[in-house]
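Removed from the display is one protein chain of the complex; every other protein chain stays in position.
Note that the chains are named A, B, C, D and E in the order they appear, and that numbering of residues resets to 1 at the start of each chain.
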């Protein structure tokens, strides 16, 4: 199975039953992202999404120093010219044509990160060290955020002259209930630590060092993987759906979702196991 | 008046002027819910909603051990077969027909809990002890959540093989500003205590024991009941409306709401009482 | 430039490059608002919004005692009769006609406060002392809220017989991730302090006294003003847009916004300055 | 079965297999509505919605002269005083309290008409003669509108001093693609005939006289009743859902709906019958 | 009264009780628009909106040849440079800064046209002759569209290199129920006549010549002006609101609107007049 998950810049392993561990692997560059990396990130999670051997996922960064330092600006040129080369067959000095190239580029990049949110299985991001820019875009598309005490966060984009456009500005106001703080860190690009991240609810757990947070993340991933995948995947789906809509819309969607899902054998198996104090075993999904 | 509020499994009393106290009353079973209970819960709150003698409500669970342990799984069979018997006139082995029965059943059950949110008067849930599953669905449909220090919460549904479908997954992301934590407790079904509930903002007050939280809840209910019912009921309505929509939609609805409500005598009475340091008396609503 | 910003009841100064300081100036009345004040407030921020000499703004209240005590009820009569005089050419005893006058009046008042949210430049509210009623409406339309330790907040409206209709009820549930607390303070009108405000996330910083919070606010305003105005203004725009819509809508809008904005010279200047450890200088916007 | 459907002012018959015929029956008053009538109308359609013996419904008015002339204004007093008596336990001269009574009354009345839209089985309205006011509210909550050549329509409400509030103003702009015409007839209250109704798409068929349109309606109802009820009811549900939302939302809901419904035996039965040129028989739903 | 409505490029007259006639008056240039014209158009309709002497409005173009030929491209330069001069204090060659100037300019221009949609009184557009570009933007913001047989329409914008941005593309798909045709005329910029406009529902009436359509428009305006202004203005408001939202949202808003408006004396007056076959007289609004 590991063979199927060979992607440059990533290690994908399977540390426990039904659990995948995806590691960003470019430690010599603080796991800074080049374009191939977000393409591969997306490919990995699209595959995991439909892989019936997987029920939960942990995402980490290799090395001691960084989850990721963000975009590798020494390699990636986010300038219009660069974008044009990627998606328009000719370079152009016309603003509308450059805009078209940029828009296509942003949509593609956003889509790669949104692949994590759309992945049917829950993803736990375990952050440590430098966690700048794209670190936020990526971890906000995950379901649960844990971090090591040494984590330093920054929403860096205004410092390079742009409004963050890969997801942070759209997801952060819905992940954290302190809009004043959200604006503060997005407008100032200041670095903040794990205590502050926990206090405002950006992360739901802080652990000693990288080893610890990864270990805790794995424990949580294993716990989730032991539950009915019908229940777990439905819960992720409905929570994401409801975040973006009225309670009334959420309730209706939930009922229509569960009109199929309550027919599963898992309900009976889970209930019986509960009564018998046994660990249930669920079919693949 | 108490005569009108005789419903099996509930005690409804009137401990202070304009205040109703609804107590879930099946302590020998940890206040676990059978179907008649949610039907009665809904009936009580629909009646209170239009009862001009009532301006605020406190909801508690009887006994020392539990607000409610959730569904009584020893009696309630949430299986498709059971749902079919309830709402389709013949049993069926066809998945689409079973789905229809399940959907109708979920909509009816959701509607009973939503009756609390739609109740025009504010509801304070005072939780204690075991508060699992349905305890969350119910208290999230209330307006204010207080709890005793010994409260143990759990969003239990994944442990019985299903995604919670009576309201928790739609309301919790909007009640608590920590989406990572929301996913953690919904996906893991783990038990958490009052400190954690307060820290993330699930409850807005923790008090010593059950007696204390109920007493505090009553004090708050009495305070609210002393205000203009036009002001209080408008405030509940607009807050719930705005939670689910854009600020712009919220403002428009508010203006249209208040074009009628500002014509009330209560504004003059309240202002005059304020200047005279007297307690205003408001007409029934 | 200061000449252009002479408005009764307000002091507008320019304490640092690209920074404006707007001070509510009616200290003898605890900065309580009369109608001319919200009209002027709106005019000032509409002008600042398009003033290319300004990149960030701090809003404070003059005097030691109050940011603002809210509406000046000794002068402003929010009664239907008063509203009718303002916007209908004849007084009327017909409820529908009075409703029309009231609705027009509320829309106009709301619009004055929303002018702060629509102002293209970020606004930092630095509160102190008495901060009641309109203090919340106004500061919730700002981007960042800081306060002095002595600040006393209250959402006073239910105490004068009405549901707050100038913005608090629509913005607060989206600014603070604790819906139980939001309902508590909106329904009870109780006074709460800076600690509570910080704990629930209504403010993102508490500082010793008024002098300190204003000084910190200015520092933050100066920091933001040193960044690319293209990046900063885009960030404010997208955060406000995303707060009110689904993540998917937010991402799409962001891409279309940035298809123009990424073409700016600021990206190159900011990147180069970053590499050279120099302070970038950006063109006016 | 007819026994179960005995409701004052209505005849409910079963003219063909799986088909119900609901006739408004107060011909001596041009089928004008008194309150008991909309309560009964709602009760009938709620029952039909879950009655597995019914797959489609036709709605008509008895007598030669009218589908319905609308509200019986000689009996129904839509004044605030009347509404107050219905839903507030005391009469009141306070505008806010009167508004509350009116709002509750409107919501209840709207809910009775919306029961037709929510009825899971398709409803064909066959109109003739006088079809004023409530005739539009009711038929717009049906799925298909047919009419006799002599039908005279009018959205009468502005002529009695009010904006129509039971459904016409919300449903008509989505039923007919000519917003200029919609405004014309709603603002002028003018009477228009079947030709005009057909031209703008308010009705999808015009037939000679009442007998003819009822006969055609029955034929169509029978045709629909011969199809798979899983397919038919899903089609109604998804069309109504999609009318009110973006295409993207519609597609998502459709997929989640059909993940259950495609598991039905009806697909196989329908396909097989198609190949064998036989009439399929479907299980009850 | 006419004195108050003196605006360059427009004639405002009062041909009947409660009716205003606004005439675009630059016939020597086919009523082509220069900037002052849309500013004045907006000012006129904002004033009419709150003018209690007016209950309905007709909008026409002076001269025989055109309602309006659209923008006066010989005078108005919609280029970025021109926009920059208007709203940014310095010219700029930076794309992001130019974009900001353009966006502000478009928002201001859109706002002027939207003033017609927001005008509380119904507006009837009576078109004739050349009706290009802005003629569509403007008339689609009106409530009812009538035209003379000789009217020639064109959505001209693609022929000058841009997507129409003042309202046509947002309002046309909701005014006309033929999305294929909408795309055809918007993408091809072809000229079409009154027959086609009527067939697809862009106009709800075609009359012989200009004199006839203006006369018919006045008749309709007078009819509407004879009705209760509470009923008429509520009907316009709710129809526009409902066009843009779900039926469920429309119903809720309607109920909250009418909880105030049904308290009007107009209902009694209208009903009584109806019974007495007399013409009712309503108070000003």
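Criterion: a contact is a pair of C-beta atoms (placed from the backbone, for glycine too) under 8 Å apart; a residue touches a chain by one contact, two chains touch by 3 or more.
Because the structure is predicted, anything quoted here is derived from the model rather than measured.
Q: Identify the residue among E:142, E:182, E:197 or E:260 that touches the chain left out of the display.
A: If we include the chain that is not displayed, E:182 is the one touching it.
Q: Who touches the missing chain here, D:136, D:160, D:203 or D:218?
A: Going through D:136, D:160, D:203 or D:218 one by one, D:203 is the residue touching the chain not shown.
Q: Which one touches the absent chain: D:129, D:161 or D:177?
A: Looking across D:129, D:161 or D:177, the contact with the absent chain belongs to D:177.
Q: What residues on chain C make contact with the chain left out of this view?
A: Touching the chain left out of view, chain C contributes residues 253, 256-257, 259-260, 263.
Q: Can you list where chain D touches the absent chain?
A: 122, 143-145, 174-178, 201-205, 220, 223-224, 227-228, 230-232, 234-239, 242-243, 245-248, 250-251, 254-264, 266-271, 274, 280
Q: For chain A, which residues reach the chain that was dropped from this view?
A: Interface with the chain not displayed, on the chain A side: 50, 52, 87-90, 92, 94-97, 99-100, 104, 230, 233, 260-266, 283-285.
We adopt the following convention: only the chains that are shown with their structure count from here on.
Q: Taking only the C-alpha atoms, how many degrees of rotation bring chain A onto chain C, rounded to the nearest 5?
A: 120
Q: Chain C to chain E: how many Å between their CA centres?
A: Taking the average C-alpha coordinate of chain C and of chain E, the gap between them is 34 Å.
Q: Can you compute the centre-to-centre distance for chain B and chain E, using the mean CA position of each chain? Integer Å is fine.
A: About 47 Å separates the centre of chain B from that of chain E.
Q: On chain B, where are the residues touching two or more other chains?
A: 95, 99-100, 174, 176-178, 201, 230, 243, 245, 256-257, 259-264, 266
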